[in-house]
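What follows is a single structure, and I will ask about it in a moment.
For this view, one protein chain was removed and the others were kept in their places.
For chain A:
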């Protein structure tokens, strides 16, 4: 199948790649742009390890075709920190030991960031339901939920 030229914006930078129309955005990020921080855990939109935002909307990049990213803004885990300054969620995940193997971590961070942008003061239940599309097999979620709640509290303090 002939490839299509795609121009998009990834983490604020213009990016171009040639995509087979069957390739997912996740394939394109990983194999054409070398952004391997987004992970494939299932390829069916069930695990959330490939979470990115597309024009600000949280999506599973394994369910989006690469060619659909044309002209849109893609934000991935690689764009989450501001240079060497970690996002509060990234700091809190380390501090709370909210990762064991770390494979699901990029997806959780991207998804949690999208939550806190919409709801800066979520309850534990809101965090749990928002992150229900992200699977973690190592932690039992306890420390992840604590890290998100703590990061939210920190971000509210900083904003105040």
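Details
Note that contacts are C-beta pairs under 8 Å (C-beta built on N, C-alpha and C of every residue); 3 or more make two chains touch, one makes a residue touch a chain; residues count from 1.
Simple rule for what comes next: contacts and distances are computed from a predicted model.
When the listed names "Acetolactate synthase", "Transport permease protein", "Sarcosine oxidase subunit alpha" or "Xanthine dehydrogenase family protein molybdopterin-binding subunit" are checked against UniProt, the chain not shown comes out as "Xanthine dehydrogenase family protein molybdopterin-binding subunit".
Among A:6, A:59, A:74 or A:99, only A:99 touches the chain left out of the display. Taking the complete complex into account, A:145 is the one of A:15, A:33, A:114 or A:145 that touches the chain left out. The missing chain, though absent from the display, is touched by one residue of A:7, A:44 or A:123; that residue is A:44. As for the chain not pictured, it touches chain A at residues 20, 22-23, 27, 30-31, 35-44, 46-47, 49, 76-78, 80-81, 86, 90, 93-97, 99-106, 109, 124-125, 127-129, 131-146.
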